[in-house]
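Here the complex is missing one protein chain, while the rest keep their positions.
Letters A and B mark the chains in the order given here, with residues in each chain numbered from 1 onward.
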Amino acid sequence: MRWPRRRHSVLPGFGLTLGFAVVYLSLVALIPMAALFLRSRGLGWGGFWETVTTPRVLAACRLSFGAALIAATINAVFGFVVAWTLTRYRFFGRRLVDALIDLPFALPTAVSGIALTTIYAPTGWLGRALEPLGIKAVFSPLGVVIALTFIGLPFVVRTLQPALEDLEVEVEEAAASLGARRRQTFRRVILPAVAPALLTGFALAFARALGEYGSVVFISGNLPGKTEIAPLLIVTQLEQYDYEGATAIAVLLLVVSFVMLLVINALQRWSGGRHARGA
Amino acid sequence: MGLRPSTAEPRWVRLLLVSVTLLFLGAFLVTPLVAVFVEAFRKGLGAYLASFADPAVLSAIRLTLLAAGIAVPVNLVFGLAAAWAVAKFEFPGKSLLTTLIDLPLAVSPVVSGLIYVLVFGLHGWLGPWLQAHDLQVIFAVPGIVLATVFVTVPFVARELIPLMQEQGTEDEESALTLGASGWQTFRRVTLPNVRWALLYGVILCNARAMGEFGAVSVVSGHIRGKTNTVPLQVEILYNEYNFVAAFAVASLLAMLALVTLAAKTLVEWRVAAAPASIFAAGEKP
Partner (left out) sequence: MWYGHGMANLRGNRLLALVCGAVLSLAAVTSVLAAPKTGSARLLNVSYDPTREFYHAYNTAFAAHWKQQTGQDLSVDMSHGGSGKQARGVIDGLQADVVTLALAYDIDAIAQHARLLPPDWQQRLPYNSAPYTSTIVFLVRKGNPKGIRDWGDLVKPGVEVITPNPKTSGGARWNYLAAWAWALKRELGNLDRLQDPAQAAAVAAAQDKARAFVAEIFKRVPVLDSGARGATNTFVQRGIGDVLLAWENEAFLAVKELGPDKVDIVVPSLSIVAEPTVAVVDANVDRHGTRQVAQAYLEWLYSPTGQELAARHYYRPVRVDLIDPALLQRFPALELVRIDEVFGGWVQAQKTHFDNGGVFDAIYAR
């Protein structure tokens, strides 16, 4: 039991703060989201199912889920290396690099999209180098992955950093003194300890990538069935005045996001529990 | 944190990892940032500065400041209230509430805008009523403010909750025992305890509020000089083949990002060892 039970009731303000939080959240977020569900209900269950299972929607979802998954995986791997380097090593410019991690978070997505396209287009700095290798970085699924990796990076690094800082060096020392090699220590001691945080970061990056729109439309080719992402499909449906179709896809994305977040919170509790036991 | 030889990697591994970090971040983070500034200064400092003389750009900056100026304080109050309720008390549905607070983080920006159109649009729930009273919410400033508020809901609360849970309730209880009122306790004990996390949350909230594109784009109506925020103005300038101005205005937001990051680094310095990440994996022991 992580929170001793009755002890808190001494404090005042529970009703006021909870009441305010719930009312505010309802007004700003929950009621508008309910509008989304009600609107898509106009289709009926059959119509909803039919809308979200057309080949075009399925292809868009495959790309969105697939690219988000790949991007989140890239971020998990490289994000781990980045977080590890930033917490464990001291090198020139470390603080600046650390500060830069949040950049994708603060830069408007449209600007990120335009900047990434400028760089990775065949005329751009990196695109010029990639083109002779036969790698098409923009207007291809790879472009989607690039944009989503950019968007998701801070989530993984920022989740891992506190967890890595939290690791007790003594445990590693103990492992080393018991004859474990560095690689074994890493696999048996460090990785299990930060695994929940890594999973959390992965899930957050994935959830964020699933819904990303602004940066992707610039760098993706937007070809139906090939490089069209699910949020773009919502926009496309809206352009045709098909509100029911748009809300149906939106509901699908919303439900998936919500489930992702529930999983994230479960992971965080698990990670919190592990830390508590480890200390 | 002193590293001892027995727990350190061989030198070549360290070099390799540092190089991978720098290369990866170079390709993904630094080049886009540099690209923004290079494009902005392509025609020299004069053209760069001239971009900000456009009244449409100035009005976009004003609107963005207004939206952030409302969204940040509102979410600050909400964050404090929600964190107080969630961190200091036990109640059923707490996990659900925390998840719902997080939800705007993961909702597609397109959807965030769409939900307000469905509520306030001409054919939405409140549309006919608003129309009858001659009130305009979407395609006007209130809609932009609402969309900005929505996307920035989680930040302050998300920052405070883990910290306040970790700090427990002993300090507040002592203050109450010593005869302080509830309000005094909150102001004199709780607030100072969390002030850096609070500031950190405000900084992130502000950055996101100023940079939001997708959700605002859906509810803006793009009326030049009236309902365009800075990110929308960037897109418009870009579509007008005015690349220097587009990137110049974008560089303003990139600089905001850098200033925000600098401010945050400063905050982190002062908080020293305290956990300061919004994405901190749960509370610490």
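List of remarks:
Going forward, a contact is a pair of C-beta atoms (placed from the backbone, for glycine too) under 8 Å apart; a residue touches a chain by one contact, two chains touch by 3 or more.
Keep in mind the model is a prediction, meaning the values are calculated, not measured.
When the whole complex is considered, the residue among A:Ser40, A:Ser64, A:Thr117 or A:Asn265 that touches the unshown chain is A:Thr117.
Of B:Leu49, B:Leu135 or B:Met255, it is B:Leu135 that touches the chain left out of the display.
Contacts to the hidden chain, counted on subunit A, fall at residues 20, 54-56, 117, 121-123, 138-139, 217, 221-225, 228, 232, 235-242, 245. Although one chain is not displayed, subunit B still touches it through residues 70, 72-74, 76-77, 117, 120-124, 127, 130-131, 133-142, 145-146, 183, 186, 191, 195, 198-199, 202-203, 206, 221-226, 236, 238-241, 243, 263.
Going forward, only the chains that are shown with their structure count from here on.
Averaged Cα coordinates give subunit A a centre that lies 16 Å from the centre of subunit B. Across the complex, subunit B is touched by residues 3, 5, 7-14, 16-18, 20-22, 24-25, 28-33, 35-36, 39, 78, 81-82, 84-86, 88-89, 91, 95, 97-112, 114-116, 118-119, 124-126, 146, 149-150, 153-155, 158-159, 161-163, 165-166, 169, 172-173, 176-177, 182, 185, 196-197, 200-201, 204, 207-208, 210-214, 230-231, 234-235, 238, 243, 246-247, 250, 253-254, 257-258, 260-262, 264-265, 267-269, 271-272, 275-276, 278-279 of subunit A.
In the complex of the two chains, the subunit B residues touching subunit A come out as 1-4, 6-7, 9-10, 14, 17-18, 20-22, 24-25, 27-33, 35-36, 39, 78, 80-82, 84-86, 88-91, 95, 97-111, 114-116, 118-119, 124-125, 146, 149-150, 153, 165, 169, 172-173, 176, 182, 185-186, 204, 207-208, 211-214, 217, 230-231, 234-235, 238, 246, 250, 253-254, 256-258, 260-262, 264-265, 275, 277-285.
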